[in-house]
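Yeah, one chain of the complex is gone here, protein chain that is, but the others are all in their spots.
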Amino acid sequence: MPTPRDIDRHDTDILILGTGGAGLFGALHALQSAPEGTRVTIAVKGLIGKCGCTRMVQGGYNVALGGGDTVERHFMDTIQGGKWLPDQDMAWRLCEKAVERIHELENELGCFFDRNPDGTLHQKAFAGQTADRTVHKADLTGIEIINRLMEQVLARPVEKLQDHRAVGLIPTRDGAALAGVLMIDMRTGRFRLVRAKTVLMATGGGPTMYKYHTPSGDKTMDGLAMALRAGLPLRDMEMVQFHPTGLLAGDHTRMTGTVLEEGLRGAGGQLINHAGQRFMFDYDGKGERATRDVVSRGIYAEMRKNNNPQQEGVFISMAHLGPDWVAQKFAGMVKRCADCGFDLAGGKVEVVPTAHYFMGGVVVDVDTRTALEGLYVAGEDAGGAHGSNRLGGNGVANSTVFGGIAGDVMGADIRAMGALREPDPDALEAELARACHPLTRTPGLVQPLRKQLQEVMWDEVGVMRTAAGLRRGLAGIAEVSDALMEVGVASESLAFNLTWHDWLNLRSLCDISEVIARAALARDNSRGAHYREDFPETGAMEDSWFTVARQSGDAVAVDRAPVQFTIVRPGETILPEDAPETLVAAQ
Amino acid sequence: MRAVPRAHPLWLAYILHRLSGLGLALFLPAHFWVLSQAMTNPARLDAFLELTGMPLVKLAETGLVFLLAVHFFGGLRLMALEWLPWSAPQKSLAAAATAGAFLVSTLFLMRAI
Amino acid sequence: MREFHLYMAQRLSALVMAPFVLVHLGLIIYAIQGGLSAAEILGRTQGSVFWFLFYGMFVVAVSIHAALGLRTILGEWAGLRGRALDATAAVIGLGLFAMGAHAVYAVTAGGPA
Partner (left out) sequence: MTEETTIKVRVQRGTADDTPRFDRFEVPAHDSQTVLDVVSWIQQHADPGLTYRFACRVGMCGSCAMMVNGVPRWTCRTHVRKVLGDAAEIEIRPLRNLPVIKDLAADLDPFFDKWVAAEGRHHPTRTRHDPIAPVDPGSAERAQASAGIECINCAVCYAACDTVTGNPDYLGPAALQRAWTLFNDAKEADRDAILDAVTGPGGCTSCHSMGSCTAYCPNDLDPMSAIAGLKRAAARRYFRKAG
């Protein structure tokens, strides 16, 4: 077993964890704002720019660019979409800075977004928006953004630690500041302690503890688990966004859970239940075109009515729109389905709601600073900007806006920071022991436990929740969690030992699953993505509060904190009096 | 050959062009040497040219002309592909070039016999 | 930039050769009927300024072209690099040129004025 003496040590000035939109923008802006000679290091669980979810962004990027749309309108949509739970200062910052960020992406990084025939940017409206606001590159917006970011970062003098997994935040002895991050160099299996004056955590959350989930396989809530152990407060942890149409192809394939895009329903795709009937109009007047949370609940309810184990989900059917038209309009989706053996254009494809995005995260201020000096958090790891629900298109705006801000702020803050801080040896020892725990046990299979957790979370802490179910969920999580501590990993070779990392992934997922369930239990009303069958009311908007979870000793405590309506109060608006309700032409 | 699992028409055109070029380049010194005999030793050249009547040598000769034809058409194809702005990869061109090469060499063979 | 010049030299020499090859091929097909003889060849070429220029330019072009072609192949398939590669290609090119020039001289010099 490695001891602290076996750890490789490495020093830098600015350390960035993760290379999604937040991490890469953090790196670029840190290079721009930090004094000459500052060392910037970027560490990532996979390869730079090739993991994480920013790459997977399909629909696009929300930004108000005139034509009637305003930052105020974007802000109001964000607040209303988040059911008055967002941190209003963060939401404002998001909407305001997105304008500059999209210019930066186009002008400085070289992104090319789709144009109108007159050469201006094309913008469309996602559900829940009152203006054509979403900038996009066909339905592969994320690839364009992350590739351009990646190539700019690769060409610059940053130190690259690829295949490096962060396993623990190591504070100073007095606990007042962050000293460094303990990592595993996955290629060699050796530990590496990287000290830095400032650390940006941008590991992208990722609700992959659900049986059906969309995010990339590398995302397993590591960042939030590390923050929890470091004693940081986490907010809105019950808020898991489900995308209504994930592919269902069996539990033996990684394809299961991946997204079939929103546009299919927008274009007139029909959802059909096991009895062969359209059902969404039973739940909402907008039918299949209702918002994500409503459609997800509709599908989930239909699934529960059906006991046929051969057919778990419902079907999405496009054929009535004309197979040729579908094949042309949704070429990418049709090909993706065809590759795994399904005919989206002419047949029907089985779908389920799938865990997509995590609104909860570390409590931060508008400058991405956290309660721990030296630690900054941006992107999906940070809570607050979306409240109880994220609008489609606000996710990548959030990660790029706040990633850039974090880079700027770190570059400025570092000027006032003297020497690197000394890590607390006890904390280091504890994190080391934690990561090495499975190496001391008899080897066993990790995957069945991951499946067990995913079933529990889906059944009890999923689309619809009850107090009794959440308690069963907590018991189930504890069972998996305890069992995991008895499963070992063969330790002859730790070099690129994926099974060890599977174990660590599941460790993070168990820890955060518990927080999700506890926060869900604490919220005795239904808001946005969180739906309690036993408390279907939203509660008074005026008295909105959000949950704050913290590790205290061995337990997780969940408190309530009132939402500060610093910009607008429920029932009011900051739009001019004569502003129309929506600028989007009716479908 | 290791690369065979990845064979496709354009790749075959490439390997054919390369092997024919290589073959020609190896043959060229011999060709020059034979011709040089014209001055120093015409009899020897004649003796050598006699040989070209023999079927085996004929076959080899055909092979050489074939190489030249293949390489020639392949080369033109390549330069056309690279320098003229084709909208899509012209696999048919590759096929046509090979076909043309075959045509020429069969013509040659037929007339020679 | 040097790499690019070599590329251009190879392509341009190929273009120069293209008409020569056509004529040469035609000639072979024509001449081979009824067998080849030294006298026949020499009768056509000796003392002809046209054939001297024809084959002379052909040889110059092919020396450049083949040497550069072999340079590529030696680089990719024999792992030769840098100085060694350049030197080998130069030797091949000069060698081909010397032999070719000798051959051209042999078949075109002297004869009926």
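Letters are used for the chains, namely A, B and C, taken in the order the chains are written, and counting of residues starts over at 1 for each.
Keep this in mind: a residue touches a chain if its C-beta (ideal position, glycine included) is under 8 Å from a C-beta of that chain, and two chains touch if they have at least 3 such contacts.
Only a predicted model underlies this, so the values are computations on that prediction, with no experimental measurement involved.
Shown chains touched by the missing chain in the whole complex: A, B, C.
Across A:His10, A:Arg55 or A:His243, the single residue that touches the chain missing here is A:Arg55. Only one of A:Gly231, A:Gly268, A:Gly346 or A:Pro443 touches the chain withheld from this view, namely A:Pro443.
Checked against the full complex, the one of A:Leu498, A:Ala540 or A:Ala557 touching the unshown chain is A:Leu498.
In the complete complex, the residue from C:Phe4, C:Tyr30 or C:Phe50 that touches the missing chain is C:Phe4.
The chain not displayed touches chain A at residues 46-48, 50-52, 55-56, 100-104, 106-110, 112, 114-121, 137, 140, 142-144, 147-148, 151-152, 154-155, 163, 187, 216-218, 249-250, 252-255, 258-259, 336, 339-342, 443, 445-447, 489-490, 493, 495-499, 502. Along chain C, the points of touch with the absent chain fall at residues 1, 3-4, 6-8, 72, 75-77.
Touching residues on chain B toward the chain that is not drawn are 2-6, 8, 10-11, 13-15, 17-18, 78, 81-83, 85-86, 88-89.
Assume only the chains that are shown with their structure count from here on.
The distance from the centre of chain A to the centre of chain C, each centre being the mean of the chain's C-alpha atoms, comes to 66 Å.
Spacing of chain B relative to chain C, judged by their CA centroids, is 14 angstrom.
A straight line joining the Cα centres of chain A and chain B is 61 Å long. Chain contact summary for the complex, chain C toward chain B: residues 11, 14-15, 18, 21-22, 25, 28-29, 32-33, 35-39, 41-42, 62, 66, 69-70, 73, 95-96, 99-100, 102-107, 109-110.
Considering their complex, residues 18, 21-22, 24-25, 28-29, 31-33, 35-40, 42-43, 45-46, 49, 52-53, 61, 65, 68-69, 72, 75-76, 79, 104, 107-108, 111-112 of chain B touch chain C.
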